[in-house]
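Let me begin by handing over the structure; questions about it come next.
Note that this complex is displayed minus one protein chain, with the remaining chains in position.
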Amino acid sequence: MNKIGIVDSSTKALSVSDDRGTSRRRKSSSPAAGAAPRARVNLWVLGILIGVAALWQIASSTHLIDKKFVSDPLSILTSLGRIFTDATALTAIGQTLYAVVVSFVLGAIIGIVLGFFIGLNATVRAAYFPIVRVLMGIPTVVFLPLLILAFGLSTTAGIAFATLVSFVQVVVNVVAGIDLIDPKYYRVAHAFNASKWHLFFHVVVSGAAPGIFAGLYHGLRNSFIGVVIAQLYISAAGGVGFLVYLWTNNFQIDDAMALILLMGAIVIIVGTSWKFVEARVTSWQQR
Amino acid sequence: MKASHLAKVWGLRLLLFAVIVIAWVFGTNVGGISTLILPKITDVLRACVELLGTADIWARIGVTVLEMVIAFLIAASAGLVAGFLLSRREMTGRVGEILLSWGYMFPIVLLYPMFLLWTGVGIESKILYGAVNGFFPIAYNVTLGLRNVEERYLKVGRAFRASPLHTDMVIKMGAARPMILSGLRLGVALVTISVVVAELLGSTTGLGNALQEASTRFNAVDQYALTILLIALTAVLQVIMERALRSRHG
Partner (left out) sequence: MSQLVVEDLSVEYTSMSGDRFTACTDINLTIESGEFVTIIGPSGCGKSTLLHCLGGLLQPSGGSVKLGESVVDSPDPHKASFVFQDYSLFPWKSVVDNVGMGLKFAGGSKKEVAAQAREKLEFVGLTRFADRYPRELSGGMQQRVSLARALALEPQILLMDEPFGALDEQTRRALGEEMSQILRAAGQTVVLITHSLDEAIFWADRIVVMSASPGRIAEVIEVKHPQPRDLSFMATEEFQQLRVHLFEKVEFNQLQRGPKVSA
């Protein structure tokens, strides 16, 4: 998350534009303390994670909590090892990744195209953007049963659903990104008689880059969540969602937990790296 | 915003609406899409009205709203308290921000079957799920907002000898208000969406449950009708909260 706070893009557009208005540097509340080094912070984070795991293990071993319901770190680690050699699990992970990638790519393409279409024309924007924003607020999961009606109880329905939840995020963020382009860049380009294509590539695309990046991030994240929700709902779709559901219901908590934490870890690693890359690529933006 | 512009805007919206309606009508009447998949628009609308006439639907709406409200209250209070406490020190603030953002990224939906196992199929699991989902973005925004109060405001506090209590309540909370409110708005959206997801994935009552049951019974008309009702319900709730949580003055 950047310093603007957690955003789904509807709020991002608001918070970021407030930030634009005041060019004051934001400083932390304790003036002298900006000095706490990154390494120390990371150490603390690691320490807390290890600490929690240790407490968990102790509570489970001393029967303070019922291992049958929540498992414990050691059992989870054992399960993790098993998962990596288990054909069912690996297939499921593969299915899930496939669905995520397909829905993300589709969602990204539709989202970016629509996003630029809506964002670049003031009238179209005024007409359709509010509708898209509303789409973000409603529980798009309600469309899943409808998509099942159309595509049957299959992976396709899941991919369609994940594409839907994904492209909405992309569109909103792309439009917000275009909105944030400082009008003076347009003026400069005009003053230098830039052609429409020049304008598009050099000003619009670069200027909207943070928005596009944010959109792709949220799009990817929503693709994953969408795929998983579909898998939890449609057992025929297989995948990680189905396995977690199956194992949990069979009281194979160790295995379920292991899979969940594995997926969680992957998501967090991908998400954090993405933020890192985004910060680098858009570092020229003064925020 | 000239009249002509406004006209164009509404014109475009009407166009979209017309296209959808025409496609729907065409699809069901002439286009040959089975009404099992795409029921007639008139049937759906009629079903909506009929459903709203039943006591059962209103009872279900009550349950769903209750779940959403309780979940949000828990998420908001926990989030505000956690964010406030974490923001007081540099280290807890920075570590907290990282962990909270991870919590937000984590696919909590994968834990839902376990929530069902732990607390059963009743409203508790929906409330738990909604609250957990809402907690992370709220707590994160509160922490971030309180930690990034502009130095110049704190300087005014020092120059005018504000007590620690005043500094927290008047200056920091005031300065962080926009970010806190945006976190709460996001929390509302997430809670409402999560509760519906939870009901769809396993419940015995509530509006989402009705949709799930209609889906199992392959009752397409009711499915569409209930989808519309669910969308309307969450939209209404969110609009109410948007109004309540609107940031008034920068």
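The chains carry the letters A and B, assigned in the order they are written, with residues numbered from 1 in each.
The criterion applied here is as follows: contacts are C-beta pairs under 8 Å (C-beta built on N, C-alpha and C of every residue); 3 or more make two chains touch, one makes a residue touch a chain.
Worth saying up front: this structure is predicted, and the values here are computed from it rather than measured.
Counted over the whole complex, the shown chains touched by the missing one are B.
Looking at B:L85, B:A162, B:I228 or B:L245, the residue that reaches the missing chain in the full complex is B:A162. When the missing chain is restored to the complex, the residue among B:I171, B:L184 or B:L200 that touches it is B:I171. For subunit B, the residues in touch with the chain missing from this view are 152-153, 155-163, 166, 170-171, 174-175, 177, 249-250.
Here is the rule we use: only the chains that are shown with their structure count from here on.
Measuring from the averaged C-alpha position of subunit A to that of subunit B gives a distance of 17 Å.
Note for the complex: subunit A touches subunit B at residues 1, 3, 5-8, 11, 14-15, 18, 24, 26-31, 33, 36, 40-41, 44-45, 48, 69, 123-124, 126-128, 131, 134, 136-146, 148-150, 221, 224-225, 228-229, 232-233, 240-241, 244-245, 248-249, 253, 256-257, 259-260, 263-264, 267-268, 271-272. By the touch rule above, subunit B contacts subunit A in their complex via residues 5, 8-13, 16, 36-38, 87, 90-91, 93-95, 97-99, 101-102, 104-107, 109-114, 116-118, 136-137, 140-141, 144-152, 154, 172, 178-179, 182-183, 185-186, 189, 192-193, 196-197, 200-201, 208, 211-212, 214-215, 220, 223-224, 227, 230-231, 234-235, 238, 250.
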